[in-house]
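As you look at this complex, bear in mind that one protein chain is not there, while each of the others sits in place.
Right after this comes chain A.
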Amino acid sequence: MNQTDKACDLAIGQDEVTPVTAGKFNLDEIMNCMQCGFCLPACPTYRQTGLESHSPRGRIALMKGVAQAQLPADAEFAKNMYACLGCRACETACPAGVSYGSLLETAREVVEDQNKKTAKHSLLRRLVFEHVFPHPNRMKALGMVLWAVQALGLQRLATRTGWARVLPRALAEMQQAVELVASPFIRGKRQQRMRAEGESLYTVGYFTGCVMDVLFFETNQATARLLAKAGCEVVFVGGQTCCGALHAHAGEKAWAVELAKRNIEAFEQSQVDFIVNSAGGCGAALKEYPHWFEDDPSWQKRAEAFAAKVRDASELLAALPPLSFTKELSARVTYQDSCHLAHGQGVRGQPRQLLNLIPGVEVVELEQADQCCGSAGIYNITHFDQSMEILDAKMEAVKKTGAHFIATSNPGCLLQMRQGIIRAGLTGKMEAVHLMELLDRAL
């Protein structure tokens, strides 16, 4: 190409990009993307906006630009990386097998590294990621505060006094969807071990998850009961902590790695056959631990051994002898895939298979069930309006099923679906439940 052609001009902004930023990306992985665009129709943010910058192909191109020092990792790049839901529907659609999820983690890490250099970090962000999620006790404390707020009726007060208006709109609306948090008294009664009913086939270590265990303590208990019923000895392994997924998705890779190490150590000591969880988002992260240690071979080996044991509860239950139920539910049920269970872990059939086992249940397939509901970790808080637009479209499809229950398998999705029910005016007609809880009701 001659000098007047523009391709030569492309190395714009070279001087503004530090080599460190470029270095973090795995250029080989980026180059796996051949820009065919097959992922475009699968991407919720592209369908919503029609913009290439909001598509997987565009986002990967921007990463390539930064990795090759053609683009600066500036505020615009940051905005574009955070406008992604991280739902990974693009990964399922991609014939070239591009690991978009891990590319996105790196991109956000690059953004956050840059932010740290310029001290752009919000205090709230530091508080939450460094001081709350990693500490089970503090999460529990937060749970207690939430419980106290609810128990004392402060929630209603908050709504009446207009407090809710002062809170960010997102938090205020989401709050309506949070169910009654289990009381400290009930939490205290959890036993460290739950015996298998009948002959014990396996010993499983239960991974409780941080948000999951605070907001959905009862779901964890229900899952453990199901596993026990199916012949597993369930151990609530001590020393475990947050899975690190939210940190990794928010570009806090160093923290995520620390948390991963603590979990690996905790479960290594417990000597269980499987590590089971019932939160699609956590499960995907646990299975991906080996990728987090790409430049640390000895930890990577340990991470591999750990990841090899990780199962979503539905995966394990579907592989065990069928559960025997005693109750009939006589209801129509539909299932909303958790993105990180379906696209991240490739688990699609098992949850449906389990639902079909419940006596009296008619399972109706939801149109585009594996499309993100807009919850996407903390996207519904950071990008409230876009998230609600996606949710409202989802609820249109949900309405068509005429289901009494919408089952899902991740806490974020569950909260989002509850909010969806409220927004769609279906309160009282439809209930959003965790798949495990629905199964447990029929036990």
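Keep this in mind: a contact is a pair of C-beta atoms (placed from the backbone, for glycine too) under 8 Å apart; a residue touches a chain by one contact, two chains touch by 3 or more; residues count from 1.
Just so it is clear, contacts and distances are computed from a predicted model.
Q: Considering only the chain that is not displayed, what protein name does its UniProt record carry among "Pyruvate dehydrogenase E1 component subunit alpha", "NADH-quinone oxidoreductase subunit D", "Glycolate oxidase" or "D-methionine transport system permease protein"?
A: "Glycolate oxidase"
Q: Given that one chain is not shown, which residue among A:G23, A:P41 or A:G238 touches it?
A: A:P41
Q: Among the options A:L71, A:C87, A:M388 or A:M417, which residue touches the chain absent from this view?
A: Here the residue in touch with the unshown chain is A:L71.
Q: Contacts of chain A with the missing chain: which residues?
A: Residues of chain A in contact with the hidden chain: 1-2, 5-7, 9-10, 12-16, 28, 31-38, 40-41, 50-53, 55, 58, 61-62, 65, 70-72, 74, 76-77, 80, 94-97.
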